[in-house]
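Not every chain of the complex is shown here; the ones you see sit where they belong.
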Amino acid sequence: MAKNTNIRISLPAVCFVWQIAMIILFGVFIRYDEESDTHWIEHRRKKNISTNLENDFYYRYPSFQDVHVMIFVGFGFLMTFLKRYSFGGVGFNFLIAAFGIQWALLMQGWFHHLDENDWKIKIGVENLINADFCVASCLIAYGACLGKVSPVQLMVLTLFGVTLFAVEEYIILELLHAKDAGGSMVIHTFGAYYGLTISWVLYRPLLSQSRHLQGSVYHSDVFAMIGTLFLWMYWPSFNSAIADHGDGQHRAVINTYLALASSVLTTFAISSISQNNGKLDMVHIQNATLAGGVAMGTASEFMITPYGSLIVGFCSGIVSTFGYLFLTPFMEKTLKIQDTCGIHNLHAMPGVIGGIVGAITAASASESVYGQEGLINTFDFKDAVANRTVNIQGGYQAAGLFVAIAFGLVGGALVGGILKLPIWGDPADANCFDDDVYWEVLPETMSVAMQLSKMIIWRSADSSEHTYSKTILSKLELSEPQVMCIRPP
Amino acid sequence: MAKNTNIRISLPAVCFVWQIAMIILFGVFIRYDEESDTHWIEHRRKKNISTNLENDFYYRYPSFQDVHVMIFVGFGFLMTFLKRYSFGGVGFNFLIAAFGIQWALLMQGWFHHLDENDWKIKIGVENLINADFCVASCLIAYGACLGKVSPVQLMVLTLFGVTLFAVEEYIILELLHAKDAGGSMVIHTFGAYYGLTISWVLYRPLLSQSRHLQGSVYHSDVFAMIGTLFLWMYWPSFNSAIADHGDGQHRAVINTYLALASSVLTTFAISSISQNNGKLDMVHIQNATLAGGVAMGTASEFMITPYGSLIVGFCSGIVSTFGYLFLTPFMEKTLKIQDTCGIHNLHAMPGVIGGIVGAITAASASESVYGQEGLINTFDFKDAVANRTVNIQGGYQAAGLFVAIAFGLVGGALVGGILKLPIWGDPADANCFDDDVYWEVLPETMSVAMQLSKMIIWRSADSSEHTYSKTILSKLELSEPQVMCIRPP
């Protein structure tokens, strides 16, 4: 079945209409908060704030920029690993993140920051961080669909993803009063199950027709390492960006730094042990090394202790690498879930681990470890939840995990259904993972080599070295008919 | 006409002599300021500063490092997009920026920071940021000349560019008292017209002889995306780096973040709608997505409102992409301006938009929006300009824009004339965009493919598949004579 992948009307329409909608909604709802408004100087005097440094900007801006790099370079370059889908990986990531952060400022604003006096949302640097966080869940979901969807579908995925995110985040953080500074549950678990369910709904039985493009080449693997490393290095900023000022941010950094280091070693170990000759697999190194950061998301602020962080990283690195080895092939064959980037291994499982670790760590918190004030500050046991005990908090943390999973599954099924409509310009099964569908790609080195190989094979096909040619053919990933048809009359 | 591109004498001579001059001038003029001097502790006591954090270092250092990344990785990698000029793009960017920041510390110091007591320039972190800013204008100018000039010419371009910059900056910021925190006028408009005029003076009528190298290959486009993204992500730091402490920096970040997001969507929209099949063009995505940051340079500190920022990004993304589609070809054919990177679309037009937006926003500022103190702080209505009204300020902003354009045009014409002298080792028209002229480039994959193709064509040229060979030839960008000459006797 031929598919129409011409998005000349749909993509510009979606971009223009939605961007204009953003402008109107921002005009109606979004204003500067008191720390980014020129009235800050009066606010300072009124609140008796002695220095400009107490502006939240100086607490959070360095972390914000690190998170921003993770969203655009981290996620973007991690998805350049496919040999002919690097433009789509980094480019569509750019597009949907740029849209998503605007929509997230609105959605999260309506749920969390709506000023009841004037019905405005007042934004500052923390809102920007939260918008980046929100978008991360959609970029995770993109990872499952990489190479199989059109940019218009991705915009729809993001529109609904951000909406669902804002609701589940409100339920988990506000209603359940669960803690999730680095978003193991809210971002990773939700985003991963959202993307996996969409991928399941959009199952492509004949995807093997694109198999020759569903892999990396040497340099695309090096590009992907740029993404891996910027995610890995800045993850301490991710998990601490919206943590409590002072010891909260400080501790979140230490915990995440250690968990990440630990998961690198177990990833290398499992990757090596899984091959007959002990050779390492770049897919594992690019992804499972990050599992420690995901799994430390919820508990990063807690007194999990440095060695506790190492244990979390240790386990999540193992689980994630085993996922790539066994679960991804199993899911594709048996469950009909085609997960291009293996987000189940990098985000879903470590995210669930993170949620569980968070629940256990919260339930076992004590005044002897945290100090009386420390316990109250860390878990915000104030106002409506002033009398909550750590055991009950642990229960609510666990409940939050289920909410995240439920939103991912149900939301993914709904959005997957919408994306299945034959109007979005998605590629045929034989044209997946190919930038040529949505990008102007010039003929170049690789195509030249292909052309050359065809010529040679055509010249040699009439003689006895036919067997040798076949080896070449397979290396070039050309099927025989393709070659035969260029034989001269 | 053969050209001598041997720079073995001229490049080392320029580097050595100018670096030694820098050392001497720094020895005479440059000292630490009171915040980077060991007397800081006494200065603190005298000024009753309670904490080390009040050292400007802690306000500005994170932004400085982000700006530094934009200058060297952002601009550098953005210019790696050419298939065989990546070394020159990132390497010469490195060279001239490293020289330019030193010269800028002196030039800007003489104009803005000369201590009248001891005739010394006292430098701190803000001077480093301003030096990076100054150099940015020369790197923009380099974008128009990319691939067509020698590194010696670039050093000359930078020497004069920095000098001109310091003067126009002094006129605009000090004499006119215009505001331009992110440099829409001072950096982008000036730099772009400076580079375009130089490119016009250095017009190469036979540049089409290098056309086979004036494009990208797949991986060079991915490299360029590294530059694009680091520019895009850190642009909020660029526009806020020297903004007022507190709400000024905070607001500049929010405005720039939003304008950039908005221009991404309109860039994708126009890029897609401009092709018959709706395919996206990497050149647009790499460049026009940044237009929002350029256009928000002047007004970033102002109370332009979040939706105002979105509108600025919306328009500048459209204008910039249309520029790549229509203006660049028009300028090359009709105006004889060869603009390799399309800086007219990315810097000149968005820079002018930024200047106009700044003038309008300033002229429409009011005490009701800014607050009395806020208005004074934002526009620095103190001392000599204590009685200036916002309307007059708007006029001075507009005047600043004209000064920037004038300096670009006149300065570019003068420097272009100097660079036209036949002593600088620039490449012949047929050797532009080729790293082989100034770099030791080893034979490698691509050359191997070339060699192979020649062999094959030579073997097949005696038979009937000559027509097919021609197709190959065109893909390989080899003209027929090149092939024929390797035919065996």
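We just call them A and B in the order they show up, numbering each chain from 1.
Going forward, a residue touches a chain if its C-beta (ideal position, glycine included) is under 8 Å from a C-beta of that chain, and two chains touch if they have at least 3 such contacts.
The model shown is predicted, which means the values in this text are computed figures rather than measured ones.
S.K.: If 2 of the identical subunits are displayed, how many subunits does the entire complex have according to this structure file?
M.R.: 3
We take it that only the chains that are shown with their structure count from here on.
S.K.: So how far apart, in whole Å, are chain A and chain B when each is placed at the average of its C-alpha atoms?
M.R.: 32
S.K.: Touching residues of chain A toward chain B in the complex: what are they?
M.R.: Chain A residues touching chain B: 6-9, 11-12, 15-16, 18-20, 22-24, 26-27, 30-32, 35-42, 44, 50-53, 55, 57-58, 61-62, 64-65, 68-69, 72-73, 76-77, 80, 84, 86-87, 90-91, 94-95, 98-99, 101-102, 123-125, 128, 151, 219, 223, 226, 425, 437-449, 451-452, 455-456, 459, 488.
S.K.: Can you check the complex and tell me which residues of chain B touch chain A?
M.R.: Where chain B meets chain A, its residues are 50, 53-54, 58-59, 62-63, 66, 83, 215-219, 221-222, 225-226, 229-230, 232-234, 236-237, 245-247, 249-251, 253-254, 257-258, 260-262, 264-266, 268-270, 272-273, 275-282, 285, 289, 303, 305-307, 310-311, 314, 369-371, 373-375, 377-378, 445-446, 449, 452-453, 456, 459-460, 464-465, 468, 472, 475-476.
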